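Presenting chain A:
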Amino acid sequence: MLSRKKWLLLPLILLMVALVVPMQGHTRSAKAQDTFKVAVVMPSASNDLAFSQSMIDALTAIDEEMGDGFEFVFQENTFVVDDAAIALREWAASGEYSLIIAHGSQYGAILEELAPEFPDVSFAWGTDVDTFGYDNVYAYEAGSDQGGFVNGVLAALLTNSNVIGVVGPIEVGDAKLYVDGFKAGVAWVNPEIAVNVNYIQSFSDVALASEAAQAHIANGADVMTGSAQMVVGAVGVAKETGNVLWFGQQSNQTELAPEIVVANQVYHWEVVLKEIIAQVQAGTLGGTSYKLTLENGGLVIEYNEAYALSAFDKFVADAVIQGIIDGTITYTLE
Partner candidate 1 sequence: MPENLLPTGHRRIEQMRMQGIVKKFPGVLAVDHVDFDVKAGEIHALLGENGAGKSTLMKILYGLYHPEEGHIYLNDQSVVIRSPNHAIQHGIGMIHQHFMLVPSLTVAENVALGLKSSRGLILDLEVVSKRIRELSEIYGLQVNPNSPIWQLAVGEQQRVEILRALYRGAALLILDEPTAVLTPQEVDDLFRILNQMTADGHALIFISHKLHEVLAISHRITVLRDGKRVYSIPAESATKEMLAQMMVGRPVVLRYDLPPIEPGPALLRLEGVCATSDRGDEGLKNVSLNVHAGEIVGVAGVSGNGQRELAQVIAGMRSITAGKIWLNNDDVTSHSPAAMNQHGLSHIPEARMTDGVIKNFTVAENFVLQNHGRKPYAWGGLFMNFRSITRQCKTAIKDYEIKTPSHETPIKSLSGGNIQKLVLARELSRQPRVLIAAQPTRGVDIGASEYIHHRLLEERTKGTAILLISEDLDEILALSDRIVVMYEGAIVGAVKRDAADVRTLGLMMAGSKVTV
Partner candidate 2 sequence: MITDILKASVAASAIRLATPYIFASLGETFGQRSGVLNLGVDGIMLLGAFAAYYAVFETGNLLLGVLAALIVGMLLGLAMAFISVTLQAEQGISGIGLYLFGLGLSELLFQKTVVTPTPIDGFPRVNLPILTDLPVLGEIFFHHNLLVYVAFALVPISAFVLNRTTFGLQIRAVGQNPEAADAMGISVARVRYMTVTLGGGFAGLAGASLSIALLNIFQSNLTSGQGFIAVALVYFGAWRPYWVMGGALLFSTVNALQLQVKTIENALGINVPSEFAVMAPYVVTIITLIFASKRVEQPTALTKPFERGES
């Protein structure tokens, strides 16, 4: 016989179960049992036309391809690393996700701590090459120097003033690679051309990026490029001036200024992600480092159709892309 108190407990437990079940249903959605679920944190807005958006675009592409078998959640604007740590830990502890992505090199330390704690969960992070020696961590990076080189070649062909301006964030990661590749590309065409690089030490200060662009223009630059999400300010300045060209990086920035954008190096993380997903589904949780390249299709030079690029220039650019892919063009970075 149960005492009266314990009888009272029963409806209470039922009530709690009733409350919890719909909450779980909400997050799980009505998809098939073997859905591959991905969770990702990113430092800036998912629509930043740059680093974070490139990941969202990739996941959306995979979602369209895999349909019901794929699902992803994301948390954006976690520029505070501690906030990212909370989200990552919750996801790992929930056991619901087949793959957890920390999209930003600043999150490395968190993964190094979380990975051994949750050995059954697969993590991926970038941009970096370090898997910390754990067999449940993938690392990915972009060989953004390749597209930077191509953009640099085109920029050198198009400049009349022989002055080119670059607006960078902080001298690390794929931004540095891109800028160094860009400089090599310019020098490959004409070492006499001045490439003024300006790292403004911020990924977010749009106003400062805009002034950096003004400074480049005042110094005679007629072609510019830049990396990271704050460059929208610089693109705006170039557009307003009217006769300054822009090369995009990370995402396709054509829509910001269709009149002046020549070409963009676009990241297609889906190339790497599909590889990682296949590995995880096959039971390998990590241990490998991947890289986006022109060769594997992870890096794509997307031309702006609205910009009248001469046939010769386009021919040279395509030839350079091919040369990098087949190894006939090599260059050294600073």
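Criterion applied: all candidates are chains of the complex that A comes from, given by their letters.
The working rule: a contact is a pair of C-beta atoms (placed from the backbone, for glycine too) under 8 Å apart; a residue touches a chain by one contact, two chains touch by 3 or more; residues count from 1.
Please read these numbers as outputs of a predicted model, since none were measured by experiment.
Q: Looking at this complex, which of 1 or 2 sits next to chain A and touches it?
A: 2
Q: Name, in rising order, each residue of chain A that touches candidate 2 in their complex.
A: 44-45, 47-49, 77, 171, 196-202, 204-208, 210-212, 214-215, 218-219, 229-230, 232-233, 235-236, 239-240, 255-257
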